[in-house]
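Here the complex is missing one protein chain, while the rest keep their positions.
Per-chain residue numbering starts at 1, and chain names A, B and C are given in the order in which the chains are listed.
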Amino acid sequence: MSLSQGTHERLLKAAEEAMKRAYVPYSKFQVGAALLDAEGNVHYGCNIENAAYSPTNCAERTALFRAIADGHAAGSFKAIAVIGDTPGPITPCGVCRQVISELCSPDMPVIMGNLKGDIRVSTVSELLPGAFTPRDLEYGKKDNSVD
Amino acid sequence: MSLSQGTHERLLKAAEEAMKRAYVPYSKFQVGAALLDAEGNVHYGCNIENAAYSPTNCAERTALFRAIADGHAAGSFKAIAVIGDTPGPITPCGVCRQVISELCSPDMPVIMGNLKGDIRVSTVSELLPGAFTPRDLEYGKKDNSVD
Amino acid sequence: MSLSQGTHERLLKAAEEAMKRAYVPYSKFQVGAALLDAEGNVHYGCNIENAAYSPTNCAERTALFRAIADGHAAGSFKAIAVIGDTPGPITPCGVCRQVISELCSPDMPVIMGNLKGDIRVSTVSELLPGAFTPRDLEYGKKDNSVD
Partner (left out) sequence: MSLSQGTHERLLKAAEEAMKRAYVPYSKFQVGAALLDAEGNVHYGCNIENAAYSPTNCAERTALFRAIADGHAAGSFKAIAVIGDTPGPITPCGVCRQVISELCSPDMPVIMGNLKGDIRVSTVSELLPGAFTPRDLEYGKKDNSVD
């Protein structure tokens, strides 16, 4: 899967728009994401924090979860862009990489940017090499487990 | 805040619709949610699982996160409904109660249902009595903490 | 299950000790917990934060997870205490209430304190009324779910 440079920029622009809606009273650190579906539509996401920290949701996950709730199938997405005010292009956290791995194909482009215009493009599998997968989970199920 | 019985049923119906889009390859347990905003629009959510379990997102959070990403303000929502195939009305998990507490007012109705038509209505603060809040977090910040 | 006032104070003292080991570079907000097992031993926990916020772990969960890893059975614990520098007694977040509900009996005491000596004692089920349980999960499993 490969996208034009124009698509990268369009998605980062959309992600920057979404960034403004971030709910970040604790970190003051805004992140935006934009997910491209198979029909060419864009799903927006921002980060949403919580006083208890662990229920915080990142921008990439917000975009993916809403697209699934709208009926898009896991594996059908074309690209995701993420942007934040970081020194270099922002990178997704490990939690988001795990969610992206579950819901997107391994070679889907992940477009990372910052407010200075730096861009880096990678793929899902490059960002989470040797990801833990459903196949691993299935294989090791113990029927004789104590529960 | 009080809603008509008709509104309860309309929101549960919307939540049941969203339930069909749940991504639940691991638990096979589908949950749907419907969030009512101040303009009377409904935001849909379903649960979305992950092979690694902890990045799983529940239906209630999906609905809330997408509404925030669409520009709705924390505290502006009017009600949330949640439905699942449970013996009695389904109840939100603790993670969702924490997120609902952060993003909704304490007296907002939470409408819980199941597929047999059982309904229970509670409020945000009844579901998470004495919630941990931003005020607690602010008070205890240590300026001399080692970091 | 009922404990003496002396036990409450001993557990809060242990929790205050654990609090000093909190890893809180982001919030500067330290929390400590102490879990009493069936043999009368105490398991210490503190909160441990993460730059990505959502992988943060709270003090109560640290104490419970380590006790399980040491071979203690779910349901065998006698009490948990939690302390922080809050205006009134600190309360567990919703995530912790969900974990406590899973691993402790509904009537187990939860002892909440602060650094000024305020104490409040509640139970697991009072803190997460009508908790989502394994029984709910089992009931709604769809054998015909798409995965």
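We adopt the following convention: a contact is a pair of C-beta atoms (placed from the backbone, for glycine too) under 8 Å apart; a residue touches a chain by one contact, two chains touch by 3 or more.
These figures come from a predicted structure and were not determined experimentally.
Mapped onto chain B, the footprint of the missing chain covers residues 26-27, 49, 51-58, 93-95. The missing chain lies against chain A, touching residues 24-25, 27-30, 84-87, 90-99, 101, 122, 126-132, 135-137, 139-143, 145, 147.
On the side of chain C, the interface with the absent chain consists of residues 18, 21, 23, 25-26, 44-46, 48-52, 54-55, 57, 61-66, 68-71, 74, 95, 98-99, 102-103, 132-134, 136-137, using the contact rule stated above.
In this text, only the chains that are shown with their structure count from here on.
Rotation angle, chain A onto chain C, C-alpha superposition: 180 degrees, expressed as a multiple of 5.
Distance from per-chain Cα centroids to the pooled protein Cα centroid is smallest for B.
Chain C has its Cα centroid 22 Å from the Cα centroid of chain B. Inter-chain centre distance (chain A to chain C, centres taken as mean C-alpha positions): 31 Å. Remark: chain A and chain B have CA centroids separated by 22 Å (rounded to whole angstrom).
Across the assembly, chain A contributes residues 26, 49, 51-52, 54-55, 57, 95 that each touch 2 or more other chains.
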